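Apart from one protein chain that is not included, each protein chain of the complex appears where it belongs.
== subunit A ==
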Amino acid sequence: MPALLQIARRPGGGFALFAVTVICLVAIAAPLIAPYGPNAIAPAKRLMDPSFQHLLGTDHLGRDILSRLIYGSRVALGVALSVIAISLIAGVTLGIAAALSPRAVDFSIVGIFDIVTAFPSMILALALVAVLGPGLGNVVLLVSIVFIPHFGRVARAQTVALRNSPFIEAERVLGAERWRVILHHVTPNIIGPIFVLACMDIPVVITIEAGLSFLGLGVRPPLASWGSLLNDGYTYLEQSIWLATFSGLALILATLGFALLGEAMRDTLDPKLRKHL
């Protein structure tokens, strides 16, 4: 896999690949590797320090922190990947449609993108969740809306740059229908930078989910998310620092890993460097 090797050679690329792989494996294999059930309460062992029995200690209900963090990775990845998938598909569709539509349609779509982008993503997500009510489903849906313009704008800009290029015109001269040009010639040529953007947005989504869960608007207890764990840890910070520390570290590892992976991908996919692929 020369592409992966290229990524690994970038600064931070090796670490990024390692961190992302570990997080994905942990999320997939959670039931196999977690030493305890994530919601197994043991009132006798509240707020314990790390030990051989509980490698990262226990929380205020005696639940194993390591197990809860391991299960928390599923929430983080699940939310991030579904949000990115939804907003990428919707954004790219809208972006291409805007670029190829009459001016009035284009302006309206771009206008909506601008309005959504005008708000800081965290604040907008917070406001929307506050209106529609907490819960993981709502979080995924509403954060997706916040991220649609990210992909929409890049897709639109790329399509505008592409729509009058000779090879697109050549397809039209051959008599290709619109959908064929879009699916076979526009999309493959704009999707590279969009995948990079998606990778760089994953940590942002993870942070927003954590933030919302921290504020009690995301996952419902007893489900563990890194954000809600951070909140629990923060509440009992004076009795035990371990929960806050480790859930914060998990968050840092994930965001750093995905962000560096995105940057390494961007560098690797740069057209000037692509020849070596």
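Basically, contacts are C-beta pairs under 8 Å (C-beta built on N, C-alpha and C of every residue); 3 or more make two chains touch, one makes a residue touch a chain; residues count from 1.
The rule we apply is simple: contacts and distances are computed from a predicted model.
Its UniProt record calls the unshown chain "Oligopeptide transport ATP-binding protein OppF", which is the correct pick from "LemA family protein", "TlpA family protein disulfide reductase", "Spore coat protein JA" or "Oligopeptide transport ATP-binding protein OppF". Touch with the chain omitted from the figure is made, among A:Thr93, A:Thr117, A:Asn138 or A:Asn189, by A:Asn189. Residues 165-167, 169-177, 180, 184-185, 188-189 are the ones on subunit A that touch the missing chain.
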